[in-house]
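As you look at this complex, bear in mind that one protein chain is not there, while each of the others sits in place.
Entry: subunit A
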Amino acid sequence: MGRGYIVEDVVEKYLSNLSVPGASCVTGLLIGQSSSQRDFVVLAVRTPQKDTEGQGSPSVSRGAGNSLERLDVEWVTEHARQVSRMLPGGMSVIGVFLVTPPELSKEAQNTLRRLIFAVDKHISKGRLWSLTEEDVTEKVTLHICSKTRKVVCRTYDVRDPKSSAKPADWKYQSGVCTSWPLLTCSVGLNLVFPVLEMHVLPQDMEKCMKEGLQTWAKQIEDGLCLINGDAMPGEVELLGGQVKRSKFQSRSIHFYVVYITSGHLSPQAEPQSERRLTASVKVCSGSLTLKGMVQCRAYLHSNKPRAKHATEVIKRDVINTVSSRVEMFLEDLLMEGEDKGTVFVLYFSLGVR
C-alpha cells in the first residue's frame, strides 16, 4: 500500500501556472510534513534560474537535445538547502517535482530518483540531531507532463540506496494546514567554545564550534519540553479535549513551550572509566562565545498528533535554528580570513525568521 499525500490547493494552482516554454524542464521542491499515517504537502517552489553569465541555464534548456542530462543537480540541492534553512520547524523539503515535455517522460523517473537522493543527502549534511525509528524516510517525487498536465507520483525510501519507486496517492484539498497547531519557544544561548592553541585557521575554528554545538545539541535532545507548562507523557494526544475545529477556521491553536535541560549529558552517556578526578584543562588561543536568544516555531499536522511529536518537532527547530545561525557566522568568518590580531570581533545576525 503506497503513501497518501494530501496537497494544498495552492500547490495545484502554482504548478499549473508554471511557465514552461517549449521543450524545457523545470525542477522544484515540495515542502510539507510527513507523519506515519499521512503526508501533507503545503508548498511548492521551483528551482530559480542561475544567472545567465556564460554559465548556461541549467533548469531551462534552450535548444533541442536532452536537457535532463544537463540538469545541474548541485544547483537544485543548494537551493533545497537554503530553502530548508528558512523553513519553520515541522516543515521540510519532503520531495521534488519535475516538469518535462512528453518526449522526456520516460527518463524523467530516473532523473527524479537522482534528484531526491541528492537533495536529501545535501539537506541532511551537518544535521545535529539524529533520525529516530519513527521518522518517515520516504520522499515523494512528482512528474508533470508539460503538455497533458498529467501527474505521476512516486515515493523512494532515501535510507535505502537500492530502493525502487513505490506508487503514491496525490490528492488536492483546501485548507490543509489552516488549523495546524503552532508551537513556539524562545531559547537563551550562552555557549563558550574554546579554540585550542593549535587551531588558528578559520577552518579549525569551524571544527571547534561544530564539536561544541554537537554537545549542546545533545543536551537539547535530552531536554524536556513542557507544553503550555505541562509535562505531557509522550503518547498523550496534543489536541485531545479540544473542541473539534472546522478545517476552514483560520485560527490555529498556539502552544507555548517551556524548555528544561539538566545542563549536562545524561549519566548513561558518561562511561564509568572516564570519571575524572580533576577538571579538564585546555590550553587555548582564544574562544568563541555564542550569546543571545533564538525564537523557534514549529508546526504540527492536525491529524491526531501526540505530545512526543510536538516535543520532537520543536526540539529539532531549536537545534536547526542555532545550527544555521552558526553556519552563517562561520561563512562570514571564513570570508574574513585568518585572525590578524584583533582582540574581539563581533558578528551580528540580522535575519530573523
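Here, a residue touches a chain if its C-beta (ideal position, glycine included) is under 8 Å from a C-beta of that chain, and two chains touch if they have at least 3 such contacts; residues count from 1.
By definition in this document, contacts and distances are computed from a predicted model.
> Could you check which of "Small ribosomal subunit protein bS16m", "TRANSPORT INHIBITOR RESPONSE 1", "Ufm1-specific protease 2" or "Translation initiation factor eIF2B subunit gamma" matches the UniProt name for the chain that's left out?
The correct option from "Small ribosomal subunit protein bS16m", "TRANSPORT INHIBITOR RESPONSE 1", "Ufm1-specific protease 2" or "Translation initiation factor eIF2B subunit gamma" is "Ufm1-specific protease 2", the UniProt name of the unshown chain.
> For a quick check of understanding: of A:V187, A:L238 or A:V313, which residue touches the chain that isn't displayed?
Checking the options A:V187, A:L238 or A:V313, the one contacting the hidden chain is A:V187.
> Of A:L201, A:C284 or A:L334, which sits in contact with the chain we cannot see?
Residue touching the absent chain, from the options given: A:C284.
> What residues on subunit A make contact with the chain left out of this view?
185-189, 192, 194, 197, 220, 223-224, 226, 229-231, 233, 257-264, 276-295, 322, 325-326, 329, 333, 339, 341-350, 352
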